[in-house]
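A single protein chain has been removed from this complex, and every other one stays in its place.
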Amino acid sequence: MEALAHVNYWAAIALAMIGLYAIIAPSNLIKKLIGLGMFQSAIFLIYITAGKVEGGTAPIIDAAYEVYSNPLPHVLILTAIVVAVSTLAVGLALTVAIKRAYGTVEEDEIVEQDRR
Amino acid sequence: MDAQAQGPRAIDLYVDILLIVLLVAAALVVVSLRNLLAAALVLGIYSLVMAALWVVLDAVDVAFTEAAVGAGVTTVFMVLAIAATGRHARVTHRRPWLPILASLAVGGLLIYGTLDLPDFGDPQAPAQQHVAPHYLGQGEAETGVPNIVTAVLASYRGFDTLGEVTVIFTAGMGVLLLLGVARRRRMDARDDE
Amino acid sequence: MMFLAATAALVVTVLLALVRAFLGPTVYDRVLGVNTIGTMTVLLIAAVGFLMGRPEFLDIALVYALINFIGTVAVLRYIKRGRAQDAGEAP
Amino acid sequence: MIATHLPALQVALPLIAAPLCILLRRDRYAWAFTTLVCWGLLAVAALLLDRVMSEGPISYRLGGWAPPIGIEYRLDGVNAFVLLILAGTAALMMPYARQSVEREVAPERRHLFYAMFLLALTGLLGIVATGDAFNVYVFLEISSLASYVLIAQGRRRQALAASFQYLILGTIGASLILVGIGFLYAKTGTLNIADLGVRVHALGEAPAILAAFAFITVGVLIKLALFPFHVWLPNAYAYAPSMVSAFLAATATKVGAYLLLRFVFTVFGAPFAFGTLPLKEILLSLSLVAVLAGSLAAVFQTDLKRLLAFSSIGQIGYLGVGIGLASVTGVTGALVHVFNHALMKGGLFLAAGTIAYRLGTTDLSALNGLGRRMPFTMAAVVIGGLGLVGVPVTSGFVSKWYLVQGAFEEGLWPAALFVLLGSLIALAYVGRLVEAAYFRAAPADAEPVREAPWAMQLSTWALIAGSLYFGLHTELTVGIAERAAAALLGAP
Amino acid sequence: MTEHLVLRVISKLLVPPILLFALYVQMHGDYGPGGGFQAGVIFGAGLILYGLVFGAQAVQSVAPMRLLVTLACLGLLLYAGVGIASMIGGGSFLEYGALSADATHGNHVGIIIIEIGVGIAVASVMTIIFCVLAEWR
Amino acid sequence: MRHALSLFAVLYGLWLALSGHYTPFLLAIGAVCAAFAVAVAVRMDVVDREGHPIHLGYRVPLYWGWLAVQILVSSVRVSRIVLSPRPAIDPVLETVPASQRSDLGRVIFANSITLTPGTLSTSVEAHGVEVHALTRRGMEELKSGDMDRRVSAVEGEP
Partner (left out) sequence: MILDILSWISIGVGIFFVMAGGLGLIRLPDLFTRLHAASVADTAGAGFMLLGFMLQAGLSLVTLKLVLILVFLVFTTPTAAHALAHAALLGGVRPWTRKPKDPAP
């Protein structure tokens, strides 16, 4: 059991690495945004894991429970999720505008067109 | 609840691990899919599994948001944008050493950092000690709201939430400015050819 | 214990559906996989809610049941519109 | 009564003004309203700086909750000074905005443009004013999102691609900062910056703190656009609308420098960052490369705005040098340079915008003979350029003087040498501008150009004149910066 | 897609309960998971479902873009306005306790009002983004 | 108007079912919220016989009971096919006649077909429903018209 004490962090690390790779490697702008979403949620996992208390329950006060998980990371991540979706919306709108201006959403082709 | 009697710790952990396996599987699928629409759909699944994981980790408000946002509207927006830009990503993996290097660097640093973090669920962890007990202990009395997440969100850290609303407002107006109102004339776009 | 079994079964089913979403071959198969995962996750969240001993959080499952439907409708609408240029993918 | 609420108003005012601006709808009203708000902000910032200087740090409790529980605004010399720079440049640029925006932005979207500008300003002010680490992230994202949108408003399509690139890099940077804050929180249980400082110090060299430090530093460096994280900057500044280039060049990277100062000195502490970790070596070498590479790249540009953008990369290097020296003199130099560079680069980008307003291009070949055709604007360009070089009498000289002095104090004479070398290279690119404007004849078929409208001249010259004034009267800026730097470093 | 009979009928059936559910989430954020943001998203999702089935134009005829933009502004202003009101009430910015003689009660009232502001802003922004992206050709 | 009022009643009932907190404030705000939802729905023009079919009345629960049994039976059947080593499937795509007079009735019929594992409606036309069935036997059962008659009975007068 003790060996698994950090399993959530390992998952978060794996997801962050996958996400970062998915941001930088592909040429397609939408795939980059998808990678960005995964990268951000990996970070959320680190926060929420840090807020979990053993045997605790959701931080909604009720006479039946005594141990609650830490509410602060939840609040921070709620805000961060909103930020993530806002960034995504702006990114998608930019992508659509780029498609209109360049006729493509592949980074390589955009760079190529700008060089000409 | 007979499940409780058998030791919540063990059950939490089993479910947690099951979900994490799913999560990583979904992430790998997203990265390997070339069809953008499919990738967007599986990204929705990834969010959704994340939402289930949040429930296990007691973050029900976050789970609620993730289910509504990550798996819902995000997917819809993605699909709409893909509809406007085309469904297939080109197969170009240029200079693969840079992304691999970057993700290895970040991954390595994360491993280094997280090894030092308190164990999963440790009630003695510093994060659980300093300000959190105040919220849990005084929150309901001070704000009259039993859901401490709401109390912290709206009152103790109300200014963060004002910022959050401003972010989403910025995004809305930004999208409007980028695509909305009248069609933008890009006369200069021709000159560049 | 039954809840744990249910959770495990649901996770396995989600994995199977994920395989389907990954393999395709048509985009409709992927939508089907994703849609099934959606329903399974609604159950999963409900089961986990019971498992954690606080089943009053079923609102999340309810939200997801609704959101899943909207997502599917969105995708199908897009496929309909985008049919002209790229219909079904080659299997 | 209102005096006690000044810190909150500093950020809340533009935040409230942005939606009002959209509700006004008519673009002239929106402009007038934005101008009013910006000047109001300048007044607030001036009052705050005055109070901080006379009474010491101010703490303001948002929501009325005591600091580690709630969010606190904590103003000391450093952030009051940076707030003044932000509000000042915004206010001085507003007269310029009306005509420039009318030329570059479609009528039906102008009110949205001004609202977005106010939101960007809100974000930047919020980052600087806050005393809470997570609040920094939230306001960082407000300013970033607004900046992405504003940059994308450029008339050429490259603006869109540049904005997207910035969005990706900026979001990665912000996410890294978020990870860092998460680690800090997991180890200390607090988010308040002052509280963090105390608790992080008590923890010593824990690996998680080291990782947090690395993540936050890299994240901030991306926002600061220090070499090698500068890739987003040239295109973003070159293709954004004139107004936006000028505003962002004058403010956004300065806020990055502020964040670096704040995290390195207040949260982690100089002994940790420079003693335990080799931040000094890393930061100095990166910054010196930035100075040389940025300036050299500027020499070979064929477009005025791109030239200025690359010169910014070099100038950011100077900020890095000052922070990397980690001495009172060095940090003073960096802070003074933040101020001076905001004035000079803001003025230069405004002048470039004026040229674009009249000529429709900022290509260097179009500048030929412009010294006679647009004498005031070109004079502004030359004076600003000399400031970048660091010629005595201009304010650029003052900051470089402190940097060189700081380098010698630390016995790092190669650093001093590089700073001087950077100035020489700057002389080369400014020389190109002078040559084109004054020593080349205008093409024979050139259409007649008039000097720019007076309102645009006013803003440009206000900034340039400011940079001259503060080159001669250094006691104000240097005085404030020295006290702020001493407070940051914890020196008596 | 209006010609798609099953989808049309079922959507007509589902949209009102979705809207009500959003309002329920809005008002019960104090007691259970949820709150203004989630409610706004769900309300937006209801409108999005309507828009997906009947077309974005139909959403525009229910809630014209001008109205949506105004609502987004008003939502943000409502939130910030509570902050200003608590300043006038003698507290600091966003100190809802100053809104009422009893600090706890004031806090509760303040939380409800700002959550409504959040909900309005988020719902309208979600709908705006949907309409803009969907109407793009 | 009748539909709007009844929708209000249904939504308020839904509110009470969801809420679980019966303070005067929440009861009052519930009424306001239900009224607001109804107002938006009316503005969307979704409150009519299709969108809010109150006229079906008590017949629906009875029909659902019958349908549940059907679902159970055919689920077992399909599960057996799926789990058998060599799935004995013989898919067919045919049109089944539908006797319902309203769109709503046809939608109920089509969805009932889809809900029952083994049969799947793919298109609703004026006088029939195109159905894909996993086995020929499933199709024959559907064609016998039992479900069609029951749905028509539920639908009542158009």
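For clarity, chains are labelled A, B, C, D, E and F in written order, and residue numbers in each chain start from 1.
By definition in this document, contacts are C-beta pairs under 8 Å (C-beta built on N, C-alpha and C of every residue); 3 or more make two chains touch, one makes a residue touch a chain.
Since we're looking at a predicted model, the values are computed, not measured.
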Shown chains touched by the missing chain?
C, E, F
The one of F:Leu11, F:Val47 or F:Val78 in touch with the missing chain is F:Val78
In the complete complex, which positions of chain E touch the hidden chain?
4, 6-7, 10, 13-14
In the full complex, chain F touches the hidden chain through residues 14, 17-18, 20, 68, 71-72, 75, 78-79, 82-83, 87, 89-94, 110-112, 114-123, 132, 134
Touching residues on chain C - with respect to the absent chain
2-3, 5-6, 9-10, 12-14, 16-17, 19-20, 26, 28-29, 31-33, 35-36, 39-40, 42-43, 46-47, 50, 55-56, 58-59, 61-62, 65-66, 68-69, 72-73, 76, 79-80, 83, 87-88
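By definition in this document, only the chains that are shown with their structure count from here on.
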Would you mind checking which pair of chains has the most C-beta pairs in contact?
A-B
The chain whose C-alpha centroid lies farthest from that of chain D is chain F
Averaging over Cα atoms per chain, report the distance between chain B and chain C in Å.
18
Could you state the distance in Å from the CA-based centre of chain B to that of chain D?
30
Can you check how far apart chain D and chain F are, centre to centre, with Cα atoms defining each centre and the answer in Å?
61
Two or more other chains touching the same residue: where does that happen in chain E?
11, 21, 25, 31-34, 37-38, 42, 45, 48, 52, 69, 72-73, 76, 80, 83, 93-94, 96, 129, 132-133, 136
Which positions in chain B touch two or more other chains at once?
8, 58, 60-61, 63-65, 68-69, 72-73, 76-77, 80-82, 84, 86, 106, 110, 114-115, 117-118, 125, 127-128, 131-132, 135, 146-147, 149, 151, 153, 155, 157-164, 166-176, 178-179, 184, 186, 189, 192
Under the definition above, what is the set of chain F residues touching chain E in their complex?
7, 11, 14-15, 18-21, 26, 29-30, 33-34, 36-38, 40-41, 43-44, 46-48, 50-53, 103-104, 106-107, 110-111, 121, 124
Within the complex, which stretch of chain C touches chain E?
56-57, 59-60, 62-63, 66-67, 69-70, 73-74, 77, 80
List the residues on chain B that touch chain C in their complex, please.
1-4, 6, 8, 11-12, 14-15, 18-19, 21-22, 25-26, 29, 32-33, 35, 37-38, 41-42, 44-45, 48-49, 51-52, 55-56, 58, 60, 63-64, 67-68, 71-72, 75-76, 79-80, 82-83, 86-88
